[in-house]
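In this view, the complex is presented without one of its protein chains, the others remaining in place.
Should a chain be cited, it is by its letter among A and B, assigned in written order, with residues numbered from 1 in that chain.
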Amino acid sequence: MKHVTRIQDLGPEGVEAVLSQAAAWKQKDPGAIFPGKLLGMVFFNPSLRTRTSFEAVMLRAGGHAIVLDVGSGVWKLEDRPGAVMNADRAEHIKEASPVLSRFVDMLGIRTFSQGGGDEEDEADPVINAFRKWATVPVVSMESAREHPCQGLADALTLRETFGTTKKLPVTLTWAPHIKPLPKAVPNSFLLSAAAAGCEVRVAHPPGFDLHPAVRAEAEAYARATGGSITYTHDQDEALVGSRAVYAKSWGPTAQTASTPTDVAALLASYSGWMPTRRHMAKAAKDAAFLHCLPVRRNVEVADEVLDHSSSRVVDEAGNRYHVQRALLAWMRGGGF
Amino acid sequence: MKHVTRIQDLGPEGVEAVLSQAAAWKQKDPGAIFPGKLLGMVFFNPSLRTRTSFEAVMLRAGGHAIVLDVGSGVWKLEDRPGAVMNADRAEHIKEASPVLSRFVDMLGIRTFSQGGGDEEDEADPVINAFRKWATVPVVSMESAREHPCQGLADALTLRETFGTTKKLPVTLTWAPHIKPLPKAVPNSFLLSAAAAGCEVRVAHPPGFDLHPAVRAEAEAYARATGGSITYTHDQDEALVGSRAVYAKSWGPTAQTASTPTDVAALLASYSGWMPTRRHMAKAAKDAAFLHCLPVRRNVEVADEVLDHSSSRVVDEAGNRYHVQRALLAWMRGGGF
Partner (left out) sequence: MKHVTRIQDLGPEGVEAVLSQAAAWKQKDPGAIFPGKLLGMVFFNPSLRTRTSFEAVMLRAGGHAIVLDVGSGVWKLEDRPGAVMNADRAEHIKEASPVLSRFVDMLGIRTFSQGGGDEEDEADPVINAFRKWATVPVVSMESAREHPCQGLADALTLRETFGTTKKLPVTLTWAPHIKPLPKAVPNSFLLSAAAAGCEVRVAHPPGFDLHPAVRAEAEAYARATGGSITYTHDQDEALVGSRAVYAKSWGPTAQTASTPTDVAALLASYSGWMPTRRHMAKAAKDAAFLHCLPVRRNVEVADEVLDHSSSRVVDEAGNRYHVQRALLAWMRGGGF
């Protein structure tokens, strides 16, 4: 039984297999490859693209999705072993995960960082509790550490745009926001791009480092695939010669050590990092622009970048469908 | 590509085509006319009838609906061009609409008035943003200006009850409520009934006029179909000789100019407008009673009217299914 809740579950070979299958099936629809199969989708957090694209994958392949919203349609769930459950979490994942496994053929889990800091996010307790206790395959729809389906969609979009991702110079740049965001998306872009052999440049202000374990894992993928990764606090330096620019905001390292006011001031102090056409002009001619969406226009990215013909953000979101279909098939050994 | 977010998108000929098809298919089920097709339903506001009837249409015709609740299951969406998105709206419809278009075959949107007043409602910014940026057909499930599917269900119910709607005397009467409601439903009844050739009498207290643009549009339909429209502040006068009475509450004109307390007092001052059997006795013998539902019993309409054999409100709601099936087929040129 294969779970996929992080890029490591695929490795560079798995990433390659999923991207190839996704591209092939995008050209030629495989039809009802999941006939009568049920994907249970558990959302601890809101979703637009993920919910719609996963359900569309299942329905168009002859299956179905059952959607559960934790905290509105469902009570809150406990993940801590040995907890004395006398507060607001009314059910333990130790029951919820195996019980749901009785009713569906696969479980998709969406859970964000719980705000406990970088080490807790790295441990990814909620999705790992589901994974531990499920008796059916678990797929991540984004968790505290990673958003692997987004990373795969990003890599597919790069491959479609440039023919290959091998040694492709791409910049992952930090961008401003009104609040500190989780690092799952930048982590996944970094890991996927490294696994796809890109020459990745990561640019962010001081104090916004990605977790050492993520960086070490990405470095290993780069070595295996002939790619490379560099880090800089100089956004301009990173952009020069980049064929693609991936913008994303994330919170400062060890953010639990700062007050909300400190964090807001810190984020505001880097408003110049918001990509504009002036920034894009530093990259290669006609460099592609990517973002995972949702994007706060004119805070995180300027209208003029998102509305420019070089923006691939809608295609990138559309590719969520294609990589997810291929990923579910890969997890089930070619189908259900 | 046909969008239908207002009766104007159909015109009298389209209204006629949809009503005829709905009536025909109500007699003889057309079966799986939308095989494997996906309707994405985006709800900015709660719904019972609309959600259930649209999903039932898709499922019984061999397709599926994917339901998204904005603000609970999905974050809030921005509709304003050029907005600096530094508040609670986390995604722009400029992205959400084309992205959702990648995953589904048609989009249904439900959004109420945002409380910005009559001119904003007339401009209908949210549904028009979806319409502008979608790459699949958009159907209204009610917006600030209109609720076209309700208007079509109303007209089908009149036609079923009386055989024809041509020159049928019907009264649209304002009714009391605990708060000012949007005008989408009275607008849609007026426009649909005019497009179906009715002799419409609109009765409401002073200060509750419908928007001039809606009235002008309805007038044009009445001229084209041989119908007529009159307006009065005298409820009794309107009721005399009416074959059908359509009750609905709506807020005062330019309601943003009044305080909530003023509006509540204004609404309370017209409690005598609540339809009772005494009111119905002024209309034609066995006049049909209609209301779009939900209805606040004994505030908006008396129990004795809703529970009387002349009430068609449940049949009217049931007709939502039939007109929506015909409408989606019309939008897709006979099917998907």
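The working rule: a residue touches a chain if its C-beta (ideal position, glycine included) is under 8 Å from a C-beta of that chain, and two chains touch if they have at least 3 such contacts.
Computed from a prediction, not measured in an experiment: that's the story for all the values here.
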Original post:
If the hidden chain were put back, which of B:Ala23, B:Leu266 or B:Leu293 would touch it?
Top reply: B:Leu293
Original post:
Of the listed residues A:Leu68, A:Ile178, A:Val263 or A:Ala284, which contacts the missing chain in the full complex?
Top reply: A:Leu68
Subject >> Positions on chain A contacted by the hidden chain, ascending >> reply: 36, 38, 40, 64, 66, 68, 72-75, 78, 82-86, 90-92, 94-96, 98-100, 102-104
Subject >> For chain B, residues in touch with the removed chain >> reply: 43, 46-49, 51-53, 55-56, 59-60, 67, 69, 72, 178, 293-299, 303, 306-307, 313-314, 317-318, 321
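Assume only the chains that are shown with their structure count from here on.
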**OP:** Superimpose the Cα atoms of chain A on the matching ones in chain B and note the rotation angle, 0 to 180, in steps of 5 degrees.
**Re:** 120
